[in-house]
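Only one protein chain is missing; all other protein chains are in place.
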Amino acid sequence: MQLSYVSDGPDKVVDIRGRMPAARRRQVAPNGVIGTLLFVMAEVMLFAGFISAHAVAKTTALSGWPPPNQPRLPVEETAVNTAALLLSGAALAYAYRVYLRDVRRARVPFLIALLLGCFFVAFQGVEWLSLLREGLTVTSSTHGAFFYLIVGCHALHAVAALIVLALQYRQLLLDRLSPGAFAGAQVFWFFVVGMWPVLYWKVYF
Amino acid sequence: MAHPITEQQAPHGHADAHHDDHHHEQSFWSKYVFSVDHKIIGMQYMFTGMFMAIIGGFFAYAFRMQLAFPGMSVPGWGHVSPAEYNSLVTNHGTIMIFWVAMPVLIAAFGNFLIPLMLGCDDMVFPRLNRLSYQIFLLSAIVLLASFVVENGGFGGAWTAYPPLSAKAEYSLTPLGSTLWVIAVALEFVAFLMGGINFITTMMNSRAPGMKMWDIPVVVWMIVLASILFMLSVGPLIAGAIMLLFDQTIGTGFFDPARGGDPVLWQHLFWFFGHPEVYVVLLPAIGIVCEIVPIFARKKLFAYKTVLFTAFATGVLSFFVWAHHQFIAGIDPRMANVFTVTTVMISVPLAEMMFVIVATLYGGQITLSVPMLWALSFIGEFIIGGITGIFLGASGSDIYFHDTYFVLAHFHYTFFPIAIIGVYAGLTHWYPKMFGRMLNETLGKIHFWGTIIPFNMIFIPLFLLGLAGQHRRIWSYVNFPELASPEMQNLRVFATVSLVIMLLFQLVFIFNFFWSLTRGKKAGRNPYNANTLEWVAPSPPGHGNFAEMPTVYRGPYEYSRPDRDEDFWPQNVPAESSSS
Amino acid sequence: MIEKYLVQASTYAADIDNLVSLISWLVGFWGFLVLIVFFGLIINFRRREGQRAAYITGEEKHQKRWITIPHDLVLVCDIIIIVGAINVWYNVKQNLPEADAKVRVIGQQWAWSFQHPGLDGKLDTDDDIRTVDELHVEVGKLYHYKAESRDVLHSFSVPVFRLKQDVIPGRVISGWFEPTQTGTFDIQCAEMCGIGHGLMPARIVIESAAAHKAWMEANTPTSVASAK
Partner (left out) sequence: MRRWLRNAALDAVRTASGLAALALGVVGAFPETVSACSVCFSAKNEENQIAYLASTGFLTFLPLLLVGALLLWVRKRTQDTEQPRSPDHS
């Protein structure tokens, strides 16, 4: 350690050499984890706004919910899809636990989580196509508008999270994935996974 | 997620890729335009904010002239048509809150002060920080563009209540309102990034030895404000997306004819809108709490009480938002609940004022320019605070809602926040930012030339409000009761005061740029202050500190009887210089 | 306070004015007290050469009293204000006394139109009198209003009544007022409603019973009048 301060002007020269123990600053958690957690909190509020708007709109609808001439939402198929997403979250959690002990053994569960996540998004897309064919569009009713808005917003988050996870999977294969980065991505994926059942319950039923 | 508490060696408190380029010569572009340095980003926010303040002030001049001399061609603007008038008042409000108060108070001071006061070399996410400023700049450009598109800027008031804001056939500004919503949404995204950065930095990058209760109040306040912002902005972004869909692709979220609900927007908007007031208020109070102890040479009275009242304000701020809707559209029974909470929020805020006043007791007060600003904050904000009670109390709000009384009230809160708070911070940290002192005489001329006209603008407006004058009205000639010569004289008086106040701002601009090169050189610590930013050179270089400081005590140890000097910097060990 | 600037023309105008006065006294007292203490301290503790400031942490109990006692007193004032405010609010906005007559208030860009019950005293009959930007009411009668909007938000505001209510498209909002004084007064729109927001002044004409009857007779729609 060098001499601490060079004086400029009236300030005292203060030598703290030798008195300062190896200075350390404490971190509550890795930066990435905290940053992601805070971001997730803001996101939760965003979805809270959507959900409460949806709940209110449901009761102001002029002709019932869903409107009589609109298709009903595919509740059963989506239940399967929901299960896939939850499994993906569980797989990632398992991958992280394994990762802390043995990096290489985390590859398989990580890949499973990634593929299940991709399956969820793809299945959503297929569902959307059939709904569009049946006449549920953004402008056909408030019901449709809310469906595409909320589910679409969630899907965007899922796609973003999957891209991050895919990049991390590459790092994992190269043995370069840091625990902080993994933990941060995991927090975000848990948010995507955990948000979905709530949306499923509020939007589809 | 069971990480052990990670510990890192002192200099460079975070492991980020950019610290390789410390102490290298940087090109102009990478140093000032695409910089990741928190100080430069803070300056960028500050200058953008000040530029927007000039525009906002000019708008105020244009519409005040129209009110004082209806129909006259305003010098520098021309005739103000009703559409222009609406657009001017709408964007004056939007600019002053979102593009002046937020960027300067939170982003500029937050970026500049947080790493310096915490004793680290930069924010934890420097590149996110740069992105935050770039998005903010983009939002400002989008907003400015919305004034010059066909049919003019958005004129549906800064609250943007649909259906007016949602349908072009009502607002008659199809492009203006869309750009306005986009600009506001982008701006929120920018501050969300900034806020995440501030909070994480405070949690993870404090100097060794700095505990929770050693953090200077202004850092606490900016972080609390960021948390409030982060938690309240989500529903409004949701609403903004819905509004944007209504405007552009023709959904009917807020259209009652198609099963939507206009009241819904008010809920989403005010859920953010009221905490937003505290988002900008808390940093301003934080700045005052930094300045008063230094120029009174006193320890801040009851540091923890200040923080506790700030926490209480933060919590309560989520319970008060619906008071904006007493008249507009909530269940009247709910109004009772929100009256209780709104009036109750006066308690922590009053307590904060008491704390600062109590700090003055027994002090050695120097009325320097920053101290004048800080003290005037207290004086003006007390008036703003007590007039708020009239509006929070549902019974009297029936009359006062949307009158000039409201307008005068919130200018008595926002002016101290966005103008006085900013000037206080700017004059106080100017030596640290630029290494030179501002001219004291010019500073005092500017101070009195701002404070006196400010009161002369808004006291008449209180009277006009009491007499029942409503807001956002282009001209009062059509309202027989409001067109009386006495009332018109009050309007002229307020307008003349405004022009005087705006002219005095030139003194500050001159002082600012003159002192950049001609001011007296400021040493490291011109005020004999305690907090860590005064340990760094003025202006601090890239990386801030020659040697990363270690913290031994709280930030306000002034005039301790057991020491010769009347200050005791946070980083000086106990034995080193005591008698 | 307000009555100095504006007449009180409804039964609850005085209640609201009294509430405002009550709040003024309470908060005015606090505001002035704090400001006097504040300026007193600034003047009294100006810097003097060779003197040092006191060292007061403010964390001891006897020091905290300087904050906790005013804190409790502010709380007491707040509760008084809350009780007063809710009392008035309940009377004006929640309570709905029996009506003598009803009127319909319709806001649109950028005019107010009013539907008066006409001679038969009932709304939505043939002899309803529709006017634009002019509301005729009879002094001493308790009116219910039904407020509607055709397009965007407006706010029905009658300053002399101390009455204000937003009107919202898709909803019908009711409330009441009882004029106590004859005369012609402003009706304003208090919610931004577009370009013409500043150009929708309406008048309320409060008439004596005889004058009101005469007005109704003169303005009954011709088709109804001729049918009689």
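The first chain written gets the first letter, and so on, giving A, B and C; residue counts start at 1 in each chain.
Keep this in mind: contacts are C-beta pairs under 8 Å (C-beta built on N, C-alpha and C of every residue); 3 or more make two chains touch, one makes a residue touch a chain.
Remember, predicted model here, so these are calculated numbers, not experimental data.
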Contact partner of the left-out chain, one of B:A160, B:A322 or B:L407: B:A322
Absent-chain contact - pick from A:L37, A:I150, A:L165 or A:V203: A:L37
Full-complex contact with the absent chain, from B:F136, B:Y552 or B:F567: B:Y552
Which of C:I56, C:V152 or C:I168 contacts the chain that the document leaves out: C:I168
Chain not shown, touching residues in chain B: 5, 203, 209, 211, 213, 227, 231-232, 235, 261, 263, 267, 271, 304, 308, 311-312, 315, 318-319, 322, 328-334, 336-337, 340-341, 344, 552-554, 573-574
Residues in chain A touching the chain absent from view: 26, 28-29, 37-38, 41, 44-45, 48-49, 51-53, 55-56, 58-62
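As a working rule, only the chains that are shown with their structure count from here on.
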Length of the line joining the C-alpha centres of chain A and chain C, rounded to whole Å: 48
Distance from chain C to chain B - Cα centre to Cα centre, in angstrom: 31
Shared interface positions of chain B, touching two or more other chains: 256, 261
Contact footprint of chain B on chain C as seen in their complex: 1-2, 5-6, 15-16, 19-20, 23-24, 27-28, 30-31, 34-35, 37-38, 41-42, 45-48, 51-59, 63-64, 66-67, 70-71, 74-75, 78, 81-82, 84-90, 92-94, 109, 151-153, 155, 157, 159-160, 162-166, 168-171, 185-186, 188-199, 201
For the chain B and chain A complex, residues of the former touching the latter: 1-3, 5-10, 13-14, 120, 124-125, 128, 192, 195-197, 199-200, 203-209, 230-239, 241-242, 245, 249-253, 256, 258-261, 264, 267-268, 271, 523-525, 535, 537, 546-548, 550, 571-573, 575-577
Touch list for chain A against partner chain B, complex: 1-2, 4-6, 8-12, 14-16, 19-20, 22-31, 33-35, 38-39, 41-50, 52-53, 56-57, 60-63, 67, 96, 100, 138-139, 141-142, 145-146, 149, 153, 179-180, 183, 186-187
